[in-house]
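Take a look at the structure set out below.
Apart from one protein chain that is not included, each protein chain of the complex appears where it belongs.
As written, the chains take the letters A, B and C, and residue 1 is the first residue of each chain.
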């Protein structure tokens, strides 16, 4: 454990990563650089500076990454209508590659030879952090304390904290959520506690970002989203940055009881786990993006995207954002968005996201003259359908004659 | 037009197919056999008998196909979590292969050499009827009057009806829906009218099978669905046939404002079209089936199903139910359902289908001992994760060393 | 048939397209523009000028498109290791989009409102020409004489030619091949005649571009191909243009008995057909490209390409070169080739293409230090494999405990 000289730690300022900070210094005899990022988790990051300073850290990185996160990670993912296993909007997964990238960049800047994180050995996050780090800095050392140390119970952690003068906010610790939680601009997640029984319904007071549909207003909220090349650029006529799009949608959708999900997912490390998620903005974005694509995307392009989406979602879920196969798929997905320009009108009401209109002046492929049930003035020749059907049936007819 | 001796007509008893009936006799000088099926469209089929008799038809088939439809078409399709273009539950598409099959069987029984239907030359239904018919009876003649005749306006139709003494229910005709509608046990659909503008919101009074979420009860309805091999076999402990499962769910879900969809879809014949659909039971079934699969299906099986689903959905949408490729896929889908046994608990509330629990005594792959955030008594060795990550990262590291 | 004013005809100068030329003038009373291209079919194109002039054509286009064909069509296709139904190298399919594009461009230049071609109503080529034309000039009229006229036998054609003073080269007609043939830089194809019996072996004297393996030299030919971004840029150290790469490889591979294929394929119009093909250069290019990719492509990128290749091949076979889905896939394929740089050494011998070496100084992902069976000085830690296997096995073990 003696080779490491300097390690960059993904540091939240909380108790666990404070213990890790101390443990790294002690176990590896190395210097620790802390990195704390605001990716929209809804908690102040500045307090982490004082805590790190109090623990003697000399190199402290505190950064607001919300715009980069929304623009370069969340938005590209939504261009693909990404959803894992039919339900999960990948709110945790998509935040990890950015953290991994910054850990590596800071390691390069500070001359650190290792990075460290607070993810356990059972989950997906360790994989996402480490695959990203290895892909970007192949010789980096990764220290995952939860896989190494013996502080594997709450008691041992508390006693370690006490022993090493790590301040414990007992008030906070006392009312600690029974759930393991994680949040960023895209979602907040809940695992553990009673959720470990998939038959048990989560308690009402678990949810934090949205009201229950029952508690949402009786009057719907109507929104108009403007898209350019597959990304939302304005809400109700007001141009917004990606992060502001997301915080705005989180607020209005959450207030309308939108975005709760409760599911059992398959982790990359091989087990099933139960998770509850609140993804208000993401829920709206998925529905609205599909609606605009339905108007502006060629059929076969849309179908090809749909066929590849599960693969793309798995790559992100499993931690392969920084892989050549994800980048190759992204090239194709981004190319498909050239014409995804226009407006989507939505109604938000007690948990429902209802599309009430979609339009695109320049890029709609909806041709009313052809689609109409009325006279179409020759735009479409119904007689063409006979040949179309006959030749599509030909192989079936030959087979039927031979075999049936 | 003189070769045809006898034709089996898919006959609803309505004005349009009554005109077709007469037109077939006149244009082809052939005998017409009528076939009218109850597939859950919610209208009596017996009146069609009197009408056909009144028009001199000698061979009249009137059948209740609801159970066959639910059991052999709808249920197999839902085993695949089928959804077309991310939104459409294929309510029209899945009913057509059964009609096609019965048309062909009746043609064989009655010695008819042709079949006929009332679908237009612009839509998908003509394709579905005819591909099915050709696959099952390769030398059958298909007569699609809408592609052949010149009765291409409402006026011409009415005047043809008048001229040939076809009774027109003017009361009904007067209050005719502005929409083109189609219904069966799985859904009711609306096309045409103001829906031809994708920016226009459908009027409230268009919807027939569900209340608006706003008008749904303030108290949720809780349901428990029991599955065997991927199919629902009981609701709230009461064993039910497939068709009764569907009518029960239609009723309760529709009353809770569930199942409305408003979308733009890509037709097989090459155009985009706008459709609105009410699929109360189907909306519940999709959500609940996925929930039980999340507990009982192996990860890679689930992912493979997800990757193939869009293809399977397109096959059904495009009319290839009676094709060897659909049958081949079905073999695989059905095989995957062996362990999809158990219970799903749902809450229905104002448009929302909320899964609140899933369990499977015999077939759950959720292992609480492994998944737990608490001490797991060695069920899972966190140290294994290091090797797992290292080898999954190996190719990325080699590439990074060479190239970055 | 009176609306057409001017039509651009894909004109070979042969008897059939000369008859079409006359027939178009007569049937449509329109002016005809001829377009004749050298795409490496191995026949002079200039004689077509005199023939067209003799028939009174005023606008005559004769073009050498070999470089454009090789560079913008054949090479991009080979970047994907494209092969249709496991056997066919798409030699006919890939030539059609270029012809379609030039027909449309010439129509635009000459103010023509229609195009015409000599492909029959049974084959794939009509589809390829017409889909391309419609995609590039959506309002173009397409005239496909073989689907329209009644000159559906050799006798009627000859009598039409005689009647209209179209010169017939009886010497050539007399020794006419019993096969329907088509050639370009990528291949020569044979259909019809005895090939219509799939049990019949083609006669030895059918083949034109290659010797039989039995007749090839007893000494192998060794070649070194240099690739840049997936394309061959030099042979045996000599830099060459794409078309010259192909003609060079056709010559040397054909002389070594390489490139014959005899197969039954599934046409897009629904029937199976037998075809024989000689694709000497293409056979070498496919094998060599894969060899270099095996060294320079990431595993998952290569696998994704392999999974999408059949789709991409079908798009080209079916005539969808000028479609957004093909363009989208091409974006991804081209992006994958960034690192496909290096050398491949081949041995050609009596029908065999044998890869004897592949190297890439800058882009190889083959790491001898890790791959070695000898001591690897810690480049790879064998203990990592245990965790890798354990976690990959976890879902299998959980299922086995529950179910077996």
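In the analysis below, a residue touches a chain if its C-beta (ideal position, glycine included) is under 8 Å from a C-beta of that chain, and two chains touch if they have at least 3 such contacts.
Please read these numbers as outputs of a predicted model, since none were measured by experiment.
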Residue among C:62, C:233 or C:355 touching the omitted chain: C:355
Residue of B:48, B:225 or B:269 in touch with the missing chain, whole complex considered: B:269
Selected from B:15, B:32 or B:329 as touching the chain missing from the view: B:329
For subunit C, residues in touch with the removed chain: 81, 85-87, 120-122, 126-127, 130-131, 134-139, 144, 146-147, 152-153, 180, 191-192, 196-201, 213-214, 218, 220, 260, 262-266, 269-274, 290-291, 294-295, 299, 302-303, 306-307, 310-311, 314, 322-324, 343, 345, 349-352, 354-359, 364-368, 370-375, 380, 382-386, 388-389, 392-393, 396-401, 404
Touching residues on subunit B - with respect to the absent chain: 266, 269-271, 298, 300-301, 304, 311, 320, 323-325, 327-329, 331-332, 335-336, 391-395, 398
Residues from subunit A at the interface with the omitted partner, ascending: 298-300, 339, 363-365, 367, 370, 380-381, 383-388, 390-392, 394-395, 398-399, 402-403
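Here, only the chains that are shown with their structure count from here on.
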Centre-of-Cα separation between subunit C and subunit B, whole angstrom: 41
Geometric centre distance via CA averages, subunit B-subunit A, whole Å: 32
Multi-chain contact sites of subunit B, meaning residues that touch two or more partners: 299, 364-365, 367, 370, 380, 383-386, 388, 392, 398-399
